[in-house]
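One protein chain omitted, others in place.
So, chain A:
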Amino acid sequence: MLRLFLKTLKTGVITERQKRPKDSELERLGIVVKRHIDKHFSGSLAIREIDAGSCNGCELEIHALNNPFYDVERFGIHFVASPRHADVLLVTGPVSRHMQTALLRTYEATPNPKWVIAVGDCAACGGEFGVSYACCGAVSNVIPVDVVIPGCPPTPDALLQGLLGLMKKRCNYSAYFYQRE
């Protein structure tokens, strides 16, 4: 046990120690995300990730968001096990036809208000796979999409930026909503 403590102490809090410009940029980004989340979701954003046909590349980078360098949880962003607990669906892949119904059902199971982020080039436009007998192509061909994060796969930095994009759009939506009322 002592060994674990020693290693943990030795490793330190790498999340804050990052001094490289890329990471300070990320820090700044994350803080902005948190501000928007605080405003609309009381400091928490629950994400349900759905692989609707990806090659798993996007999943690897989404996983990286939880590593100690990015540690998205400190911004109130966390991944949940069920769409019924989610505010946001993070969808990857060109939607394979075999996943089409599953994606639609997951979307329906997510309570309103909900937002959809299409992650990766395949989810954005079909990528290398496009529309075929086996694929529906872009996620927006199957369910409404609010934000697109391109990249093959998008880097964890790009993913965080995309979440920020969602927050901004969310603000615009509510402004529109209040105006109409």
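Keep this in mind: contacts are C-beta pairs under 8 Å (C-beta built on N, C-alpha and C of every residue); 3 or more make two chains touch, one makes a residue touch a chain; residues count from 1.
Basically, contacts and distances are computed from a predicted model.
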item	value
Chain excluded from display, named as in UniProt, from "Non-oxidative hydroxyarylic acid decarboxylases subunit D", "Respiratory chain complex I subunit 1 family protein", "NADH-quinone oxidoreductase subunit C" or "Carbohydrate ABC transporter permease"	"NADH-quinone oxidoreductase subunit C"
Of A:Pro68, A:Pro113 or A:Pro144, the one touching the omitted chain in the full complex	A:Pro68
Residues in chain A touching the chain absent from view	3-4, 7-8, 10-11, 14, 49-64, 66-69, 79, 81-83, 93-94, 96-102, 104, 106, 127-135, 152-153, 155
